[in-house]
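I have a structure I would like to understand better, so I am pasting it below and will then ask my questions one at a time.
All protein chains but one are shown in place.
Then we have chain A:
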Amino acid sequence: MSSRLELIGPQGLRTDGRRFNELRNMNCKPSVLSQADGSAYIEQGNTKCLAAVYGPREARTKAQVLHNRANINVEISLAPFSMEERKKRSKSDKRILEIASAVKQTFEPIIMTELYARSQIDIYLQILQFDGGTVQICINAATLAIIDAGIPMKDYVCACSAGCIDDEPVLDLNHLEESNTPELTVALLPKNDKITLLQMESRLHIDKFQQVMEMAAKGCKEIHTVLDKAVRENIKDLLKKSSI
């Protein structure tokens, strides 16, 4: 067994055949669930996520009521069959709670919560299949679902990860890559290029930081075009249906 996993092949291609600056294949569809106020399904490579938004509705407990704005509640659940290894992850798993809190904090300033005082917006995310990039797919799915629910937002929030393999910045890491390399997750407001979330949990040389960051930001923009297209197509469908 080789001591170090070869993440980049001799032709300069990654383990799943992508180039350095290539996103995984992305599929998304808003309005997939009938019971939710807003919903979306996203596939990024082999990571699959379903999002449902309920609200703005009455808060479940009085303690959650905020007098001047809506309370945002984010819950993430990982399906037991989503990972290679079956692990019953409870909803109170610290790692999942941390991601949920990151998603919540990302959306709090973007959603115009002040319009819905004393109410609650619930964002439920279900990871059906996991292959890296949980934070980014959760944010992207939530963005689509919130738009689908018709809740006013200041802008799209698009998230993308990037990392550094052998001093070379790479975009959109899969599970194999993210467990062996430093990873940076960026959430961006594409209209004014402002960063709303930045996460990095391992060491990365400062000289490389700028490059990796720029690559992730570029990825966010690409994701924005995909999301925007999905939203527009969905609206067109809706118009067609309502005009009949």
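Here are some notes:
Please note the rule applied: a contact is a pair of C-beta atoms (placed from the backbone, for glycine too) under 8 Å apart; a residue touches a chain by one contact, two chains touch by 3 or more; residues count from 1.
Please note the rule applied: contacts and distances are computed from a predicted model.
Of the candidates "PRELI-like family-domain-containing protein", "Vacuolar fusion protein MON1 homolog", "AP-2 complex subunit alpha" or "Ribosomal RNA-processing protein 43", the chain left out of this view carries the UniProt protein name "Ribosomal RNA-processing protein 43".
The chain not shown here is touched by just one of A:46, A:180 or A:199, and that residue is A:46. Within the set A:35, A:68, A:192 or A:243, the residue that contacts the chain not displayed is A:35. The missing chain lies against chain A, touching residues 33-36, 46, 48, 50, 52, 54, 57, 60, 75, 77, 79-84, 86, 91, 122, 124-126, 128-131.
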